[in-house]
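Quick one: the structure is below, questions incoming.
Note that one protein chain of the assembly has been removed; the remaining protein chains are unaltered in position.
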Amino acid sequence: MRLADKGLIDRSKLVTFTFDGRSYVGFAGDSLASALLANGVKLMGRSFKYHRPRGVLTAGSEEPNALVEVLDDGQQTPNTRATVQEIHDGLVARSQNRWPNLRWDMLSINDLAAPFLSAGFYYKTFMWPRAFWEGIYEPLIRRAAGLGKLLPKHDTADYDRAFAFCDLLVIGSGPTGLMAALTAAKAGRDVILAEEDHMMGGRLLSDDGQIGGMASADWANATIATLRAMPNVRLMPRTTVVGAYDHGTYSALERVGLHVAHRPHLPRECFWRIVAGQTILATGALERPIAFRNNDRPGIMLAGAVQTYLNRYGVAPGRRVTLFANNDGARIVARQLMAAGVKVAAILDSRPVASVIEDCPVYIDARVTDTKGRHGLTSISVSHAAGSMEVETDLLMLSGGWNPLLHLTCHQNGRPVWREDIAAFVPKPGMIPGLTAAGSANGVFSTAECLAQGRDTAAAVLGLADLPDLPHAEAAPYAIQPFWAVPGEGRAWLDFANDVTVKDVKLSAQEGYVSVEHMKRYTTQGMAPDQGKNSNVGALAVLADATGRGIPETGTTTFRPPYVPVSIAAMGAGGRGVGFAPQRFLTSDQASRDRGAPMIEAGLWYRPSYFPKPGESTWREACDREVMMVRQTVGVADVSTLGKIDIQGRDAARFLDLVYTGTFSTLPVGRVRYGLMLREDGLVMDDGTTARLGENHYLMTTTTAAAGQVMRHLDFVHQAYCADYDLRFISVTESWAQFAVAGPKARQLLNSLLDQPLGDFPFMSCGEVTIEGVKARLFRISFSGEEGYEIAVPTPYGESLFRDLVARAETLGGGPYGMEALNVLRIEKGLITHAEIHGRVTAFDIGAQKMIATKKDCIGKASSTRPGLTGPEREQMVGLRALSDQPIGAGAHLFTPGDKVNRENGQGYVTSVCYSPTLSSWLGLAFLKDGRARHGQQIRLVDHMRKTDVLCEVCDPVFHDPEGGKLRA
Amino acid sequence: MRYSGLKVITEGLFGNKGWTRAWRDPAPKAEYDAIIIGGGGHGLSTAYYLAKNHGMTNIAVLEKGYLGSGNIGRNTTIVRANYFIPGNSEFYSHSLKLWEGLELELNYNVMHSQRGQVVLFHSDGQRDLQIRRANAIVNQGDDAEIMTVDQLRAEFPYLDYEQTRFPIYGGMMQRRAGTARHDAVAWGYARGADQRGVDLIQNCEVTGIDVENGVVRGVQTTRGPIRAKKVAMIAAGRSGQVAAMAGMRIPVESHIMQAFVTEGLKPVMDAVISYGMGHFYISQSDKGGLVFGGDIDMYASYAARGNLPMVEHVMEAGMTLMPMIGRAKVLRSWGGIMDMTPDGSPIIDKTPIEGLFIDAGWNYGGFKAVPASGWCMAHLMATGQSHEVARRFRLDRFRTGQLLDEEGTGSQHNLH
Amino acid sequence: MRLICPLCGPRDRREFYYSGSEDYLNRPTPDAPAEAWDDMLHLRDNPAGVTRDLWYHETGCGSWLLVTRSTTTHEILATERVADRKGAGA
Partner (left out) sequence: MPELIAKTALSGQSTTHAGTTLAEVNLGQITSIACFPGQMAAVSAVLGPFPAPNTHADGLCWTGPDQAFLIGRAAPDLTGLAATTDQTGGWAALRLTGPLAVDVLARLVPLDLRHMTEGQAARAPLGHMQMVLMREADSFLILVFRSMARTAWHELEEAMQMLAARKAL
């Protein structure tokens, strides 16, 4: 029921929305919950386990009951709090976790079976017969469980993520937060004021009090206007600070576009990482319910929430109201309702001694013992000091006291302390370095105290002397007498969302699950979407009672991030699709695509797989052609992805001798040498060639895959072990575009291109050349086994050179070749990649033990001699030649012919295979136990996945041109 | 008390008044035949199998907090046997077989659900590696299959097959893999051990290990000294500190690993899905929450909480792999303390101190190992010999080079 | 989590690559016994408290840092560049 002349909604703006297919009208500024209440809708959801009908309990993000699905732009968002969702024209919401509809939900049958569904019942049954678990029991449980529904459809909406920095982060914009922000801002500090609600002011907006002689809400608005005008203040409404991480880092979720209809590029949410010098937690407090039989019906709400609906939204959620409370504060709400013309049928104060000042029936020492009304409250049963009675009511307000909203203070495992006088946990100073709780979050409840603590805390943490004056405000003391649960039969709810009752907690204790963590995990109390915000303290009070301990000894479970649930899309903003990792493109990328080459991922790079020609219908045809092209004429491939590190200095040679197994100080200028690099644990890290460009100047290449790791390693070795060396190195991977030119006609091609024809330039030479005056580097190295060169030009010329090289190659009967052919060529030549040096492989395993120079130390040398890393038991690299035409595959395992195929008999495995058009045979590289001693033997290759079982001959890994004559041609 | 459906019904009819304690709350005795330091999953299963398989019932489990307060209650509940290095393969195979009978064994429903796990691959090289792994699994006698993209599309239509940064080439499926209810595993073993006479002593922190002339004599605790001829250190997450009490320096670094659960959702995901190009694996619990995790936070820590960069990485991986989960909201995140060994494989071994045993270094794979770890540790403690499926989990294997490096990232702590 | 790079100032943890304990700085001589290498590479004090470990400012200036910090509170007590240590070149 909407009341005239109340609330901070904009009555000039009507907003139309739908809930469960029915159209309703509210006002701008309404939440979905307030608008539905204004329209007389009380039933908004169903509970998790018993599917009990539920209405709204709270007015904030802690809402356990009124969770709905919101539909937009073909997507839907489950578990949206109706209390937080702002209405807008076109908003479509519907109830969830019910079938077929909210009023008539088939699974409410669970409610009747409740005696058999007590805490942990599922641990004790559903075990026989074993096969029924996956087949029958579990699917039934899964279907009944869960809340809202996720569409099995990509969420393609926009989400944003950002960083922010400030001197002071103030969390919450109630009296404490506003005063803290004002104090810091006036002192010139850089302030962020974050507020979960779309309107700033916190409880001042729901309050009916006075500050500084004006209405609380007006004072709040005036203060906010002052702050907004200051350049050193950032106001962040709709922003919930959700996590407290190390060193002043906070995560926060801003609802950017959830209050308007979908718009292109407008992010739905923004996930903030805020780095704050100091933080003031001014989040206020949350009211807690009281447990009694059937205390979960629609129409039973927290008193503070009713106050919010009344003053903030101008809604009376009932016509005949009752209040059940254990403190003075809640009674203000009853008085405000009466002032607004709403009938208050009874005030039920649980305390044996309490004032009676209201102009309505007030009962002390009162208990609500039961309630009626399936889809909406109709009456309650009450016992009190003078007897018992039934009271007709459609709105029962509860107040069991207030819990400081201290969740963030616990995010680093700190434990709050119990304060007997306010029957609540409060934060202990220092639980989060740099974060200080103030105001109600710190256990002070009057407006005057909050204002003072906000100001004084800001002054203290920032070291300020000049403080603003405090406006006059209400300073009523907070009088409470703990009251947690009305004893009696029936189910009294503690955790509304997860349907955990007083009985469940008692059963947990009865069965020995007495640690608060055991109770939580056994009953699921506190594991629902509200994470126990409405139930934790009540539940542990019941547990304390059941186990004969006090509340402080019982302790709390740990609050962990996030404070309110945060969408995966917001935290992972930017990660969808290709955003997950940078894309690296070669200069030849477009030229390769122009030729129809499929581009495949190689690390972060995209490389051409093969270059199809008309008439070729499979990749294999193209690959075979490209291999033969290299073997017979000339091929061109972009190899720019290899890591390139420029190393200079008088100690460059010494350094290389330390990081490589081989000796590079003896390498002549103008020559290139193959290098093997070990990790300090003695296993192979990477391999590549290094060229000596000058006396004190080397150029190292790494594999594409290990480029980053090698750079990090070199930096470590340099800085940790030889920082005083005359040595500098830097990555030049991106500075040079480098192309392999390989095949018998490679030299012919190059000579047509270079400004000066090649003279004597033997295998493993390097030198500077020019092309049209552009300085280029030429290396005579080969990854194919043919006469091969790699020519490097400054990257800006890369595309142009690639197109030119390919055109020239084509005139010689050659052309470009891709990754597939490159792989075949290197397998034919027995050259390794990270398929072979996969991290578990030693120099011994790949037959390179002789490359570990004996006369000098190198990284990994000592560890490589560990007994487990050498010897015949090790799997050693061999070549495999299939003895039939049947394809073989990498990943197959090796067995001695005649042996049973099982793990115990395994002899090794295959790492790389290809069909070799050169040798007209399937070839493989493999690791085989004592493999080098088994050349010439037959081995059985078994691949269960590809269903192959073939014999191969074990041979030397170098299949093609084993003497290397072609390389040196 | 025996649990059954009938018992649930009869108790329900009479107000659930008859349920008794799941385990006793005994005071520590002055001496036991064996003491287990650590009341987590591994400690409890060791106690259970010592009593069940070896008749050792005069034993105590000493837990500094509450039973199951470590990683057994802080993980992503995945159970699988898809290891491929000899030494690991047979151990996890044995563990999975124990899982398959665990409810009936313990008379406690641990909700072991063999819903399958698929590990996706995203390149030819990754495919070859998964085939090698799958072949090894089959050679071991377990199940594995390679799924094509078409098969994946049919079973997991919500993965992003078109836009994702690293296209899906296929997946390696183990149908017998799945999940279990983690707390229930601890409670089930605890109840089983207790029923066989084991003393489970909570809130009893071990403060010292008594060693005389290279022989263990007992422990000092916050509840007084306790003598024992055999003492087992099964305190993953604190292994280094416990071993230090015996003067040992062990090859373990402690790291944080975070995991996440969303609000409850109606069934949307059946199997466990693991991404191959980032750290992300996900399943849906019986309650409806999506349970997922990533890599360790990558810094030594005992703080049992994580930081944002890894959180964001995990969420990004989820979004590129299955953007459908974008609107699921993370309800809770937590951090467990992982015992990281240099090669990523565990330790179940004697120590140089006579009578002192160690079960540690479970890295991020301890949950699925709980049954076999207890089985093998009990075997070692009772017989003095390593169980055949755990004989490679040696404490000194780093010095000797007998490494068990499943990931190939290296046998140095810094390379994980 | 934030670390303080002596050159770049306070930076987010995401800019750093973590490498582990300072043990790696104490590389044994080539002829040291296997136990010395085992100590450096594998065995760890792994303290629950103050530790010193190695971080690399990977997306920053490329410095390796030696950080003194607490493994229980994550408090950072000191940071220095590995290359600036006394005897870094020895």
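As written, the chain order gives the labels A, B and C, with residue 1 at the start of each chain.
The definition used in the following text is that a residue touches a chain if its C-beta (ideal position, glycine included) is under 8 Å from a C-beta of that chain, and two chains touch if they have at least 3 such contacts.
These numbers come from a predicted model, not from an experiment.
Engineer: Name every displayed chain that the left-out chain is in contact with.
Structural biologist: Contacts of the omitted chain with visible chains: A, C.
Engineer: Looking at the full complex, which residue from A:797, A:817 or A:909 touches the chain that isn't shown here?
Structural biologist: Missing-chain contact among the listed residues: A:797.
Engineer: Using the document's definition of touch, tell me which of A:1, A:260, A:919 or A:933 contacts the absent chain.
Structural biologist: Here the residue in touch with the unshown chain is A:260.
Engineer: For a quick check of understanding: of A:139, A:237, A:579 or A:964, which residue touches the chain that isn't displayed?
Structural biologist: A:579
Engineer: For chain C, which positions touch the chain that isn't shown here?
Structural biologist: The list for chain C reads 7-9, 11-12, 14-15, 57, 59-63, 81, 83.
Engineer: Quickly run down the residues of chain A that touch the omitted chain.
Structural biologist: Chain A touches the missing chain through residues 158, 160-165, 256-257, 260, 263-267, 273, 275, 574, 578-579, 581-587, 604-605, 646, 648-649, 724-730, 732-737, 753, 771-772, 774, 793-801, 804.
The working rule: only the chains that are shown with their structure count from here on.
Engineer: How many angstrom lie between the CA centroids of chain A and chain B, rounded to a whole number?
Structural biologist: A distance of 22 Å separates the two centres.
Engineer: Report the inter-centroid distance (CA atoms only) between chain A and chain C in whole Å.
Structural biologist: Centre separation, chain A to chain C: 27 Å.
Engineer: For chain C, jot down the residues that touch at least 2 other chains.
Structural biologist: In chain C, residues 1, 12-13, 17, 19, 24, 34, 41, 54, 73-74 touch at least two other chains, as defined above.
Engineer: By the touch rule stated above, which residues of chain A touch at least two different other chains?
Structural biologist: If we look for residues of chain A contacting two or more partner chains, we find 245-246, 249, 273, 412, 680-681, 863, 866.
Engineer: In their complex, what parts of chain A are in touch with chain C?
Structural biologist: 163, 245-249, 273, 275, 412, 433, 680-681, 712, 715-716, 718-725, 857, 861-863, 866
Engineer: Looking at the complex, which residues from chain C come into contact with chain A?
Structural biologist: Chain C residues touching chain A: 1-2, 12-13, 17, 19, 24-25, 27-28, 30, 32, 34, 37, 41, 54, 56, 58, 62-64, 73-76, 81-85, 88-89.
Engineer: Which residues of chain B touch chain A in their complex?
Structural biologist: That would be residues 3-5, 7-9, 11-13, 15-16, 19-25, 65-69, 73, 86, 89-90, 100-101, 103-104, 107-115, 122-123, 125, 127-136, 138-141, 144-146, 157-158, 160, 163-167, 181, 183-184, 187-188, 202, 262-268, 277-278, 284, 286-288, 303-305, 307-308, 311-312, 314-320, 323-334, 342, 397, 399-403, 405, 407-412, 415 of chain B.
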